[in-house]
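Only one protein chain is missing; all other protein chains are in place.
Each chain carries a letter (A, B and C) given by its place in the written order, and its residues are counted from 1.
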Amino acid sequence: MSGAVDFCGLALEHPVINASGTFDAIAAQRVFGDALLADFPFSAFVSKTITLEPRAGNPPPRIYEVAGGMINSIGLPNRGLAGYLEHDLPSLAALPVPLIVNVMGSVADEVVQLVEAVDARAEIAAIELNVSCPNVKTGLDIGADPDELARLLAAVRPRTRKPLIVKLTPNTADVARVAVAAEASGADAVSLINTLRAFAAHSTRPGAPWLGGGTGGQSGPAVRHVALAQIAAVARRVTIPIVGMGGIQNGRHAREALDAGACIVAVGTESFRDPLAGQRIARELAAPRV
Amino acid sequence: MSGAVDFCGLALEHPVINASGTFDAIAAQRVFGDALLADFPFSAFVSKTITLEPRAGNPPPRIYEVAGGMINSIGLPNRGLAGYLEHDLPSLAALPVPLIVNVMGSVADEVVQLVEAVDARAEIAAIELNVSCPNVKTGLDIGADPDELARLLAAVRPRTRKPLIVKLTPNTADVARVAVAAEASGADAVSLINTLRAFAAHSTRPGAPWLGGGTGGQSGPAVRHVALAQIAAVARRVTIPIVGMGGIQNGRHAREALDAGACIVAVGTESFRDPLAGQRIARELAAPRV
Amino acid sequence: MTWTAASAPLGRRRITVSDRRTYGAYGVLVLADTNGPDPQPGQFYMLAAVERWGGGADERPFLPRALSVLRAEPGRAHFMLEDVGPGTDRLLELAVGDDVWLLGPLGQGFQPPEEGRRAILCGGGVGTAPLAILEDALRAAGTASVALLGFRDAPHAQGAALLGDPRVATDDGSVGHHGRVTELLSAELDADPHAVVYSCGPPPMLEAVRAICEARGVPAQLALESGMACGFGACYGCVVPTRDGSYIRVCVDGPVVDADRLDTALVAGAGH
Partner (left out) sequence: MTWTAASAPLGRRRITVSDRRTYGAYGVLVLADTNGPDPQPGQFYMLAAVERWGGGADERPFLPRALSVLRAEPGRAHFMLEDVGPGTDRLLELAVGDDVWLLGPLGQGFQPPEEGRRAILCGGGVGTAPLAILEDALRAAGTASVALLGFRDAPHAQGAALLGDPRVATDDGSVGHHGRVTELLSAELDADPHAVVYSCGPPPMLEAVRAICEARGVPAQLALESGMACGFGACYGCVVPTRDGSYIRVCVDGPVVDADRLDTALVAGAGH
């Protein structure tokens, strides 16, 4: 397959990676066996968000299906930094593609610890920083406010020489302004979009949420054109590469994200429908335009 | 049909009105004849956004269909204030339901003129203020920033004793904060959501927009759960009534918006599929819960 | 003489497919619409399948689709479709007994020519549809007409069977005249400069017809297409620019417009 691309110095075989939290390579290997390694669907593997401490995640139900997509309220379950490095990293390092680790913390100090620990591991090619985390004081996502993000990056950026990708939140008035702040503060790339804040009503308890975690995040084709608008808005204002995602289901969708200004794309929800979606999309993308 | 409701002092026969810009009662009467008056689908009629000067609207294409909805870039075509009052108001005043006029201006002075002129007309029951208008200096929607909205309302609120509904923009980090500012500044109600900023790619020109107006706004069931999240977030923070809208297609959807905290609901995109959607939804809403 | 349309019934009606035919690349749906008024030539309806409207390419269709009336018998309306996307794809899948939502008849149709003038019907592709019902109406009114139809190739040219005795042109020369239908039109107008032209077809064809008629000072009525969300004037989505610098809504001010109202019939976003 043609379509090799350089992304922040990583030589990727094609421009399709997975969206964080939507593919568990370890579980997939348990299910599909070594065929997964022989036929790995993505050109890089992005792990689920890792936090400093272990998290159990939200109580079920965690998933609600909507028109053209789904709402999730998974709640970032993970083993925590130490557990990840000990248990998951060895298996993930054996994948045939570069490894990107996604981290999140609610205060700068936490993020610094995460980034330093990840920076120390040669198996890890790049770091994605999830800034859809609510600020403990304002309740607003850190990534919704350019100034707050700049402060965070001022603390974090110096701690690693690995490529640092900032994953922006779409739940903001002007994502381009936040992206500009990320670039100015030393981010090597930005990725977008994360999920749109959404609410699923309980089927029998009026006003109550269906999802155990309360509010959730919407993904899938229903958000694809919101993603394209945000990718295009960001591309007009920054020069660092963009990882475009949100509802991508096929090569044409990926092409539209690239045309809007993304350097590579990530596939999330579509992998739930087709575990080889990443590979299929890369193949469709490599086919000549019609 | 049961379900009469008081909304800002307006006695509505049922809790379903139309969303601004999604039903043209004058055109509908031309198409369907007087049956429209005998069987009017909504309990109040909200007119399309009126601006001070006439606007032609955006070049076509203006519509793009997406998963579970559509993107529009209509561009607020209207006859302007004077043309509206002269040509449209007499016909609209003859509708069998209260009339709400939606207005928008890009600076406070324009909005003041609009509100004063509308206030002077007894045929008009209430005013909806569309604040999804970009600030000329920042480029951000006025309604995306609580402080800017408060400044606008400080100028506008004293000019009318009619109920003043502020139609919020969903393209903001924290819509509840904006709603709080609206309430504090004297709004009698808030309505939400307006459309989500979205981009449709051209089918043959890479990177170019399909829509003549460039970016557009997404509506329909694909945005319904985003709307529910915003309605619920606003309802937790304000005591003034809420007009809930966004993707409502049936009585259950309307019920979920009411349960999330809306006082009445508005139906937009679904009327394009079913001109009597408003009436159907009111009927379904009046049926006992199952 | 003018043809006047009755108001459309308020609200969409649930209607059953009573016949489904195929003419080469085209499908014809016959709907048992016993409660609606008779449609006028050039009017259209908004259609959507009651079941599974959605779930096609890009999780579409979602909005109903505008379709011209191909032909009307008492209590029955015929439609001609080509599979160009998820909406027409779904409608063409329907079988006898399946239900559709139907709204209409909608819009402004064709008007008959002045007494004594001949009608030239010039169309292409699915633009054949409104010319069939127009031909029926002209025949009933005793007005002489000739039909000229252009198609891509032989499978499409089978659509010509929907009219009485049309002259056909195909792009690939497989049927009839090898070339454009507008070449046939020019020849007809050479022979009868006093005729009135009625046209419907893909935007480039329509524009060519408009330009020919303008150049010759021949009156023409053009049935336009445009992306529509509602079909009854609610969304302002279907506009086309007119010569006077304003926009008109194709659904309520058209779809048939006098050619001299337009600077161009090339509608952005319409056609394929």
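Definition applied: contacts are C-beta pairs under 8 Å (C-beta built on N, C-alpha and C of every residue); 3 or more make two chains touch, one makes a residue touch a chain.
Since the model is a prediction, treat every value here as computed from it, not as a measurement.
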| request: Looking beyond the chains shown, say which of C:9, C:41 or C:54 touches the absent one. | output: C:54
| message | Among A:12, A:36 or A:101, which one touches the chain that has been omitted from the display? | response | A:36
| query | When the complex is taken as a whole, what residues of subunit A touch the one chain not shown? | reply | 21-24, 26-28, 30-33, 35-36, 39, 48, 56-57, 59-70, 72, 74, 77, 210, 212, 220, 269, 271-276
| said: Touching the absent chain: which residues on subunit C qualify? | reply: 51-56, 59, 62, 90
| task | Name every residue on subunit B in touch with the hidden partner chain. | result | 67-68, 221-222
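The rule is simple: only the chains that are shown with their structure count from here on.
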| query | Touching subunit B and subunit C alike: which chains? | reply | A
| query | Hey, how far is the Cα centre of subunit B from the one of subunit C, in Å? | reply | 34
| said: Based only on mean CA positions, could you tell me how far subunit A sits from subunit B in angstrom? | reply: 34
| remark: Distance in whole angstrom between the CA centres of subunit A and subunit C is 48
| said: Show the residues in subunit B shared as contacts by 2 or more other chains, in ascending order. | reply: 64, 66-69, 220
| Where subunit C touches two or more other chains at once, by residue number | 58-59
